[in-house]
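The complex appears here minus one protein chain, its other protein chains still in place.
Take a look at subunit A:
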Amino acid sequence: MTLLLDEISVSVDGAALLRDLALTVGPRQIVGLIGPNGSGKTTALRCVYRALRPTGGVVRIDGRDLDRIPLRESARMIAALTQEGGSDLDFTVGEVVALGRTPHLRGNQALSATERELCRRAMAQTGIAHLAGRGVLSLSGGERQRVLVARALVQEPRVLILDEPTNHLDLHHQLRLLSMLKESGLSVLVTLHDLNLAASACDRLAVLSRGSLVSCGPPAEVLTEALLRDVFGVAASIVPHPLTGVPQVLYNLGSTPTAKGNPA
């Protein structure tokens, strides 16, 4: 499935959060959205999982205007892992994962045997099968994050939207999640703070700065020392990974510019 952000803009109370963002996520492609805090990454994702309606431009899914598709129907195609804190209510892990079936079910319709099997598989895949009966409020941040990933998988989407999915995850689970994404065959739009992980996991990177797209392409073309200096305000050297050849960022603490955008 192809996701197209067709020149979308978002402004709230006169402040432009996103300006004419054009971005395509092709079938089975992983596109990483990177940029400093407040650059509009989450805003762009929210337009795709429809928590926000863009004030200009359209989001298209296989050419169809998302705005003209019922919310329930689009939720069957697009699943999201948001930054939202989660509930105050102590649902069990199994219950939260099962809620991923919501767009496929009517009212209080019970899960079928196939769907329950689907939930079991998703929990096994994310390594939380042993937690199924536990309350979500008693989990660690990383475990909770994996519960949300399992819920998104159970939704059986064609497109996956992930907002900082590696938050709270230990190294092992960060790598496991990203390799799972690569094997999933889904179209993925993901925001990541860790540029090295982003370079390894994504087919393409899109760089946002103050609401505008400043660079987009394969990691090797996008990640340059100049970009890191200008957009992120850090001094770094880029070296190829000794095994895979993807660009990796080595930060130079001593010579990091004092103010963003004003290299010393």
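As a convention for this text, a contact is a pair of C-beta atoms (placed from the backbone, for glycine too) under 8 Å apart; a residue touches a chain by one contact, two chains touch by 3 or more; residues count from 1.
Quick note on the criterion: contacts and distances are computed from a predicted model.
Participant: UniProt name of the unshown chain, from "Aerotolerance regulator N-terminal domain-containing protein", "Sarcosine oxidase subunit delta", "Tetratricopeptide repeat-containing protein" or "Sugar ABC transporter substrate-binding protein"?
Facilitator: "Sugar ABC transporter substrate-binding protein"
Participant: So one chain is hidden, and I want to know which residue out of A:A22, A:A124 or A:L137 touches that hidden chain in the complete assembly.
Facilitator: With A:A22, A:A124 or A:L137 as choices, the missing chain is touched by A:L137.
Participant: Return the single residue from A:R28, A:R60 or A:R76 that touches the missing chain.
Facilitator: From the options A:R28, A:R60 or A:R76, the contact with the absent chain belongs to A:R76.
Participant: Which one touches the absent chain: A:A22, A:A51 or A:V239?
Facilitator: Spelled out, the listed residue whose C-beta touches the missing chain is A:A51.
Participant: By the contact definition given up top, give the residues of subunit A that touch the hidden chain.
Facilitator: Residues of subunit A in contact with the hidden chain: 46, 49-51, 71-76, 78-80, 82-92, 95-96, 99-100, 102-103, 105, 107-108, 135, 137-138, 155, 161.
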